[in-house]
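With one protein chain removed, the remaining protein chains of the complex are shown where they sit.
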């Protein structure tokens, strides 16, 4: 009704829907195109850091850099003008990332070395999760996040235990092994303990005394056992979640009192009595 | 009735059954013999690449190579003539592998170095899964694949998160550590992050600054936590699958064709129709 | 009533509540402040071990060390005077740690090198679990510990199997590889096997012969399979625990005191006595 009055707002609203929403075909197309450019820009930034390529590659990369920077600038301006309260976008997480990933090339005219900021573009990749949101992965992602959120407290306790354990073991290893084995300070010992406990094991620092190796063995076996804990937590949580999501409801048959029915069941599977009344009551 | 008419087709059909099917004793025997030869050929190819063996070993390997190539050629020809539409085999996945693993020795007369293609024979090992299919492992394999297929969407989201995380962390590590520590470019940093996140930890590249080691610790603990996710997913999925396999039967209702019934169900939960006849038929 | 009589005991009791209990606001505040100081002292000890800092940093660290030692001394004295039977605190686990982490600086006047004992302060971090106890993590922690306690026997069998396997494999590797590859003795072989079986893989010692590499491959694949066992145990235990938490209630039968009842139970499964009154009381 009031739409004809403020046509510029309608225009802005449309733009807003395309840029910020991902539900409409146009919005989804915009997001996919944007993602392609973000991916390209990330690949260009990565390529630029590779030494020993042909000189013309670097030259082309500079052109590509400029094209992408201009496109990102346009996108940034469109985002600001299409939103009712620009400050809500500018100071949001994505707003700051968008700004930081667009500005470096302009800054490089004034400040040398500022183009290092260009690596912030990698963070723009996070935007991919926004597109995934609309697809069928939404349910999966939510379920996963839900399982992680439910396990939050447990995982926090677990991580804390790992940190305390690392500090104690790192201190002991520093005292036992000392500088000859590469344990030059307690923080280095803690770093080594984390490397070992997580079963990464770079091998840049490693125990050389019998005592140190014995303690290292204990830490490793402990780490091996500890890995079971977060896995077990997430697994159990996720399993419970799937079970609850699963296809059973809590209706009980009026005739035989059977209580395990598939969600979509209309008749009791034990006596064939209709479940219609129970379903109606539940929905009321 | 019409069998006597086209005896050559019957002969071809028999050959087809032996070569392509694995259900009959002859077909199974053919597949097992073939697998033995594939295994032998793979072992010969591996041995050939080992430097420092006695000269006569290499000589014998050449003979073995020729024998196996001839056998594979015969098998390839038989496969083509025994199938009604040869193109369906020739351009199938296994058809291409079979061709590529047979041709190299012939090619080596004309093109030097083409015998490197012989390593395609390793791919023929995949054929083993076809033989496993007939055995009692079929059910297990199907269940495993089913669990993986159901987890597909979740695993995709998970892998994507790992890749995005690796790019961001790899870029940061490249900025923090630089070339002295071996982080010569961003792709190298991403490679290092994947090595670390998966807890492999070769140690060829490793952080040397305090800042880098701190970030590495975070990545490692994160990787430790992340490993819980795919395990939890597959575990829960597989668990649910086992549970469902137990409590559901494969009867289909005569009235409404509903196919998911609890094992103890006596009436269709969708239409209330008795399942008595289906259960009787099954038990006979 | 009798409180006015012994005011000093009341004062001591109050102090006791603050220092030893964590349920009251004052007690919780005391514990949090104490934890902050413990964390600070641990960070200072860690910093002190780092070589190559500015000289003034070490100077400040000495001051900080003294301040913290004095605070810990006061805390230690308060703990002794506020408890009715000081010996129960002094010879407790925490009492010994508190003493060992307070004394080193005083000792350093008399004995050089005794300040190495200061690293015992890292053990004071364990106190953090006492504070966690009061928070909402208590339930989680209990459930986790419960799952681990229930899995104790299984995990013991599992660890024992790992140790026996390590000794056998370590001996074999020592015999196969010998000193050239770094396997200088059987204990070193056992250490290497643990490093490998836990998938840590430092790489300081690694097989170089074909035979050794073949055995190492077997050990690694075994280790890969073995890791499934503790994870499966904890996961299943934890899962069962969550499930049991759901389907059992904590009613106790008025007649026979049986305490394990299904949530939906209306009669005691042991003596047949009605649980009606217990359920009514619970719901009130």
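In this document, chain identifiers A, B and C correspond to the written order of the chains, with residue numbering beginning at 1 in each.
In the analysis below, contacts are C-beta pairs under 8 Å (C-beta built on N, C-alpha and C of every residue); 3 or more make two chains touch, one makes a residue touch a chain.
Given the structure is predicted, the values throughout are model-derived calculations rather than measurements.
Visitor: Who does the absent chain touch among those shown?
Guide: A, B, C
Visitor: Would you mind spotting which of C:11, C:58, C:106 or C:160 touches the chain that isn't drawn?
Guide: C:160
Visitor: Just to verify: which one of B:26, B:67 or B:125 makes contact with the chain not shown?
Guide: Considering all chains, including the one not shown, the answer is B:125.
Visitor: Using the definition of touch stated at the top, determine which of A:30, A:44, A:72 or A:202 touches the missing chain.
Guide: A:202
Visitor: Which chain C residues touch the hidden chain?
Guide: 153-154, 156-158, 160-161, 164, 167-168, 171-172, 174-175, 184-187, 190, 196, 199-203, 206, 210, 213-214, 216-217, 220-221, 223-225, 227-229, 231-233, 235-237, 239-240, 260-262, 264-274
Visitor: Could I get the residues of chain B that touch the absent chain, sorted low to high?
Guide: 42, 45-46, 49-51, 116, 119, 122-123, 125-126, 128-129, 132, 136-137, 140-141, 143-144, 147-148, 155, 159, 162, 187-188, 190-191, 194-195, 197-204, 227, 230-231, 233-235, 237-239, 241-243, 246
Visitor: Considering the whole complex, not just the chains shown, which residues of chain A touch the missing one?
Guide: 199-203, 231, 235
Heads up, the rule we're going with is that only the chains that are shown with their structure count from here on.
Visitor: Report the inter-centroid distance (CA atoms only) between chain A and chain C in whole Å.
Guide: Using C-alpha averages as centres, the distance is 30 Å.
Visitor: I'd like the Å distance between the centres of chain A and chain B, where a centre is the mean of that chain's Cα atoms.
Guide: Roughly 29 Å, centre to centre.
Visitor: How big is the gap, in whole Å, between where the Cα atoms of chain B centre and where those of chain C centre?
Guide: 43
Visitor: Two or more other chains touching the same residue: where does that happen in chain A?
Guide: Each of 187, 190, 199-203, 227, 231, 233, 235, 237, 239 in chain A touches at least two other chains.
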